[in-house]
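Mind having a look at this structure? Questions to follow.
For this depiction, one protein chain was excluded, whereas all remaining protein chains were kept in their positions.
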Amino acid sequence: MANFVSSIRFSDPYFSVLLMLGIGVGMAVAFVLLSQALGPKRYDRVKYSVYECGVDPFTTASVRIPVKFYLIALLFILFDLESAFIYPWAVLFRQLGWFGFIEMGIFILILLAGLIYAWKKGALEWQ
Amino acid sequence: MMEPAAYLLLSGILFGIGVVGVVARKNALIILMSVEIMLNGVNVAFIAVGSHLGDVTGSVFAFMVMTVAAAEAAVGLAILIAIYRLKETIDITELNVLKW
Partner (left out) sequence: MSPIPIDAAALLTGLRCILPEILVVATAIFVLFVDLMIPEENKRILCGISLIGVVISLFSVFLLGPARISGFSGAVVHDGLGAFFEIVILAACALTLLMATGYSEWEGTHKGEFYSLLLLSTSGMMFMAKGTDLMTVFLGLETLSIPIYVLVGFHRHRMSSIEGALKYFLLGAFASGFFLYGVALMYAATGTTKIPALAAMLLDARLAANPVFLAGVGLLLVGLAFKVSLVPFHMWTPDAYEGAPTVVTAFMSAAVKAAAFAALIRVLLLTFGGLQPVMWKVLWALSVLTMTVGNLSALLQDNVKRMLAYSSIAHAGYVLVGLVSGDFLGGQAALFYLLVYAFMNIGAFGVVILIAQKEDEGYDIRNLAGIGFKYPALGAFLTLFLVSLGGIPPTAGFVGKFYLFSAAVKNGYIWLAVLGVLNSAASIYYYLRLVVYMYMVPAEGEMPVPRPSRLAFSAALFASGAAVLLLGIFPGSALDLAARSVLSLLM
């Protein structure tokens, strides 16, 4: 261990980077801990009430939301991010030519397979 | 080109917040969100270094991380829903069927 510490040369340009990372992580930890230690803790009705853009709440927040919403949301997250792959491809579409077209076709086909599967399994049914 | 050190500081802060969140929180949903913050911190580092070096590897890596994070979130949320249906809570300290 002593060997390891002495092997760090403080003139190393990377040392400053490591120092920055250390400070970053340290600050993050400090923020979280300090806010827990110093922050005022007042527990009253208003604090525990639901925040509805300043309007007085008229129901509790723990309404049962049908699980259908979660399913749609999950599917949205997945397909939404896959579409992120299409943007760089679209920018370079002309340069990539037919090769890029076919490759993206395969990619979209696999996504489509996923969509059809979800559909057939009834994940998109909304009764 | 700006030095990547500032971005690395940001990435360190994000990663640290994520780690603290995972370790300190009891609500599984918050822990999941903290993991996502960690991954976003990693992404910042990748993109900063990649653009500093003029290398696309960093950006490509960030894309992959985003996709993987989405898949992880989907599976994680599904597991949370399943556990909530059985137990009506997602507080990890109350999961004690198996000894920790």
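Per-chain numbering from 1; labels A and B assigned in written order.
Assume a contact is a pair of C-beta atoms (placed from the backbone, for glycine too) under 8 Å apart; a residue touches a chain by one contact, two chains touch by 3 or more.
Keep in mind the model is a prediction, meaning the values are calculated, not measured.
From the set A:30, A:73 or A:113, the residue in touch with the chain omitted from the display is A:113, counting the whole complex. Residues 3-4, 7-9, 12, 14-15, 17-18, 21, 92, 94-97, 99, 110, 113, 117, 120-121 of chain A touch the missing chain (whole complex, contact as defined above).
Interface residues of chain B facing the missing partner chain: 4, 8, 11, 15, 18-19, 22, 28, 31-32, 35, 38-39, 41-42, 45-46, 49-50, 53, 55, 57-58, 60-61, 64-65, 68, 71-72, 75-76, 78-80, 82-83, 86-87, 92, 95, 97-100.
The rule is short, and it goes like this: only the chains that are shown with their structure count from here on.
Of all residues in chain A, only 16-17, 20-29, 31-33, 67, 70, 73-74, 77-78, 80-82, 84-85, 88 touch chain B in the complex they form. Of all residues in chain B, those touching chain A in their complex are 4-6, 8-17, 19-21, 24, 63, 66-67, 70-71, 73-74, 77-78, 81.
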